[in-house]
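Everything below concerns the one structure shown next.
Omission of a single protein chain aside, the complex is shown with its protein chains in their original locations.
Moving on, here comes chain A:
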């Protein structure tokens, strides 16, 4: 149960304008893990590190139980499907079907029926040149391509980028079905709140090249709440002591909106302090991210 599909230990990558890490990250097998973070936080670099496309200065990376960049690691990689955020333009003059012919040779498990089924599902014609495809069409084609060898692990960098709402729904559905057998794993990076909500089991926050934590999705949303409190005993100073307090806002009329990352504890605390919670609100993923980014900024300034 606690097997990891991917693990990064003390991984550091230094670039002139950017430092990634040290990163500790474990991606559990059998689950969908979503990396959430602002632009430039190191999500795409993390994918490249996992696939050994760039080398870290320090640290150990394991992929499907094997240390990467060992001999024969192409065999491990043939069990992975990777959808990059951007596609290189070098194959623009190729017909999609020609790219497929090239790619499938590398995958012993290639399943032509699965490939055809996915093309039909996404309404993609692989007789078109890659450079002539719209952004969404190209994405759908690449999506079909990386799923057709029955990978054990999918790495998806901003999977829905460029997809229309219908194609997006098809993608979500395909991914749910992909996960059905129970022993498969997805690691994805996404900005799309709804996508993370629909797909993820675990959420990883990544900000400025640091992993801020791995959370079980429902626990996360159950913990980050805004409480509306008012009354004679209520003032800013007092509610500062609320467990997990992450921000206080005056909403007028003596009402304070207090954000907590420990909703159950905060609720008990309010009970003990005889503070009545008039209203509560579960925070959305983007609200939580905004607070974490702000906290991280403050931390860096200090």
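Definition applied: a contact is a pair of C-beta atoms (placed from the backbone, for glycine too) under 8 Å apart; a residue touches a chain by one contact, two chains touch by 3 or more; residues count from 1.
The definition used in the following text is that contacts and distances are computed from a predicted model.
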UniProt lists the protein of the undisplayed chain, choosing from "Cobalt transport protein CbiM", "Signal recognition particle receptor subunit beta, a GTPase", "ABC transporter permease" or "GntR family transcriptional regulator", as "GntR family transcriptional regulator"
Filtering A:143, A:202 or A:269 for touch with the omitted chain leaves A:202
Of A:15, A:58, A:135 or A:176, the residue that touches the missing chain is A:176
Full-complex touch with the removed chain, picking from A:12, A:52, A:216 or A:273, is A:216
Touching the unshown chain, chain A contributes residues 31, 176, 179-180, 182, 197-198, 200-202, 216-218, 221-222, 263-264, 267, 276, 280-282
